[in-house]
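The complex is shown incomplete by one protein chain, all other protein chains being positioned as in the whole.
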């Protein structure tokens, strides 16, 4: 049992990599206070560029270390000047010469990869950086991308449900990426279980492109449209886009159309609130199209935030109400099963399951 | 035991009719979110005019149905488009053809009568519309009335106490309906137990009329004044007014004086908050007097809201402190006994007690 986990039903998987932030959020010699899985954490980057994640409390009198300052390679508490190295050990106590071994705080494995900061909140001995989900779109010159960090007032699993079932698009997002409801009703959702997660696919051949697609690519006729979702526990990748009808979209020839890849890092802050780190990459690089795609996506995702907040309120008001699944939940149901299995394995003390390595 | 009721001491009677709102609050093709007895409810009126009260959560993923839209005779969830009939059954799931029987939400009996919406939060099998308390002043051309809905930050029983003991008038409402404290001290409160509730009467013959009375009717001398209160569990009617001395007020000849009838619908929202639906009817119809009476009453009732909020805070701070009754509580004490008896009967699983039928 890891600190922060409640008795009984575990509320989060601990032994997986979570997104802690965007690399460019954490400047040199700066620090950020952020709570993950109920635990307050301070992220900081030293003058030399090293990143660190520590429990956000001084071991002396619980002053938040995030109220302190980074000075060279250490983080100094603002109250009585205790200094901490990146590994959480106290390296200086101004009023005394000896530093007792107990003068330290917990540190969490923190790794930078693909423009993201990845944190491991569970048993540090199990933290294998090779298991960090990859997202090389963030370093591929063929793609342009923009990123954001949204605070979500809802449970993390509601956000996964939201992203795994895109049949909500015509209802919640009619003005951007939604499009015609009838089209969505008739589209079959195919879901398959992968070793590292779940894959969902919806193809809409010869369909009317939604407003954002037309704005970005200037389609004048029907398009072969795709929605392909990869769920890997703490992240999802969502491939969407369209090509002129019959030009090879379903054979992988998509470069001539509008292709978008969404990255969705979902990190529980608490049982009721979630960090949502997302980016949107597109293959159309000219004429401010990446900005246009990002702005319309950002508006769209704000609409989802409102939904999740309302759902959370009702789930708290009706804690024992059953939830029923509908046909389009096929992927979301598989994701919930995948999570449940992992939670049970962690509670029984089993080692971490394999997590995906690369895109 | 009904859902929403806590273990141990029941906090509200469930098997009675409560006021859910004013009829004119619920427009055609509109919906209102409101919580009664801890349960979030959506009220809606179809295009055809039918009214319905449903549990305010979609059976799929707990999205509040009140965030949806009324379309013809159904209420459509805003998230994935599930549609609900007025009886709570799901009638359409866009992504599938079959509707499972479990796809439904609880519906509550909802009846329009006397310009009010009446809801039954308990066992629907016991809901007899004949037992809805009547208030025909709302449809009598001899009377003019205005209505309001106040959110009260206090327990519902505090509001009943407040209305059953009008000896607080000179202290809380000296500038409107209060009048001389000494007058109130000397006035005897007579209370009697009725089958359907409690009746309280205070007569103040040959007394100085309070400011609102003078403003409304232009009294120049003393008046025979009356306060007659009928408590019927979820509502009270309060008859007040005055006539020139010796002109028959106590023999029922009041049409020539100033007569007012207050309707007070008291519906618990939670243990700590209450819906207060009230109206004020008067027999003086000319010269904007109904507006004047309403405005002074509204100001007066706002003063009461402040009192109830302060009481609630103290009752929470001193949860075990005893409450003592004073002489003027004779009616309020009977009302509390009446409620207590009903709560015990409901907990023991007995059928609903008779509720008043008409004025």
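Note that the chains are named A and B in the order they appear, and that numbering of residues resets to 1 at the start of each chain.
The rule we apply is simple: contacts are C-beta pairs under 8 Å (C-beta built on N, C-alpha and C of every residue); 3 or more make two chains touch, one makes a residue touch a chain.
This structure is a prediction, so every number in the text was calculated from the model and none was measured.
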Contacting the left-out chain in the complete assembly, out of B:106, B:149 or B:168: B:168
From A:57, A:131, A:217 or A:264, residue that would touch the chain that is not displayed: A:57
From B:125, B:141 or B:321, residue that would touch the chain that is not displayed: B:321
Hidden-chain contact residue, picked from the options A:96, A:220 or A:348: A:96
Missing-partner contacts on chain B, residue numbers: 158, 161, 165, 167-168, 170-172, 181, 184-185, 189, 307, 310-311, 313-315, 317-318, 321-328
Residues belonging to chain A that touch the chain removed from view: 35, 38-40, 55-57, 59-64, 67, 77-82, 93-96, 100, 102-103
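We take it that only the chains that are shown with their structure count from here on.
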Inter-chain centre distance, chain A versus chain B - centres from mean C-alpha coordinates, in Å: 48
